[in-house]
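Heads up, one of the protein chains got dropped from this complex, but the rest are sitting where they should.
Then we have subunit A:
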Amino acid sequence: MQRYSGFGLAKHALSHHENWERQWRNPTPKKQYDVIIVGGGGHGLATAYYLAKEHGIKNVAVLEKGWLGGGNTARNTTIVRSNYLWDEAAALYEHAMKLWEGLSQDLNYNVMFSQRGVMNLGHTLQDMRDIQRRVNANRLNGIDSEVLTPEQIQEIVPIMDCSKNARYPIMGASWQPRAGVARHDAVAWGYARAADALGVDLLQNTEVTGFKIRDGRIYGVHTNRGDIEAKTVGCVAAGNSGVLAKMAGFRLPLESHPLQALVSEPLKPILDTVVMSNHVHGYISQSDKGDLVIGAGIDGYNGYGQRGSYPTVEHTLQAIVEMFPIFSRVRMNRQWGGIVDTCPDACPILSATPVKGLFFNCGWGTGGFKATPGSGHVFAWTLAKNQAHPLAAPFSIDRFHTGALVDEHGAAGVAH
């Protein structure tokens, strides 16, 4: 792998940047691998990378039906934070946060991780009680978290309507200074390039169409490019996880919903943090290109069409304009949807399954981008040792039968 550096940039300038190496190979599938990862989104690519890097398992293939990062990974609004309520979730997301903090160096790839702070607004007394409870829980877990007054909020975001005359006046917020945003496709590409350099085969346009199972044990997959064998298979397919589970003969506690986002025309820098509101249901940040990145709630019905409904767009923009009257005449440029796999307790599933050797990493729903490094890291450990990583153990699929749910609706809500 050609390392990226300032020196390299200068050197390549001499040849008009025409000789950069391709970021990864385009290999022909082998007949057999030690581990197959199904799904080439951020989580799948991170899993492959950590398998090779931390566990020395390099005979690995990532099977992606489309292109790398073309699923939710490059459709999300890129909010990264770790201020979850319950110990189990906080530990997992904070593990990810610590990896984010060194990720660009580790991958030798600029993922543009920007710790510009994330604010979750409260508009009612109950919102404020929940915020206080969550902030206290975060601090007990060693996660940076503060409660802000409306005056402090106004200081950080002068353009927001913090007056008492707002329809849903802002009463306060939780604030995580270490939280922020990252460039989503760079995350997929960075992991892809680093995994490829360690010998992982990234197979695009390769769709898994079935599993090869004998005596309750997996030994390979069927794909549109022929059968490929492996004794360990990890499915990291987000919205399509239920479809894969059905192929393997079981169900998951998931529903797939469209979730959409919009970006505006580019503006000069005006918003240097991330503002989210569960109550009025909208959230916003500004990208380095200058466009406002706006997220919505899910469409309530099950759906696999990667687009969102019009009423949801309207509802979201109402909320944004209510908070930021200054944006009322900004034009929206693009709108799209991704398919999120929502779980009843708003927490992920990182788990063995009824089929031996087959593992699932899914259920991240509306908020898994922030977890990408941590998810890949603990899932790789789980696949390598055939045993749940201690941080993954509480997120086993068993919890839906034992009742030990990790109810993060308060912290996850709309919040992504």
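The criterion applied here is as follows: a residue touches a chain if its C-beta (ideal position, glycine included) is under 8 Å from a C-beta of that chain, and two chains touch if they have at least 3 such contacts; residues count from 1.
By definition in this document, contacts and distances are computed from a predicted model.
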Practice task
Pick, from "ABC transporter permease", "Xanthine dehydrogenase family protein subunit M", "High-affinity zinc uptake system membrane protein ZnuB" or "Sarcosine oxidase subunit delta", the protein name that UniProt gives for the chain of this complex that is not shown.
Solution key: "Sarcosine oxidase subunit delta"
Fill in the blank from the handout: Across A:N240, A:T316, A:N361 or A:T382, the one contacting the chain not displayed is A:N240
Exercise for the section: Check the options A:T149, A:N205, A:N302 or A:Q387 and report the residue that touches the missing chain. Expected result: A:N302
Problem - Residue of A:S104, A:S256 or A:T316 touching the missing chain in the full complex - result: A:S256
Practice task
Just the residue numbers, please: which parts of subunit A touch the chain that's not shown?
Solution key: 240, 242-243, 246, 251-256, 300-305, 309-311, 344, 400-403
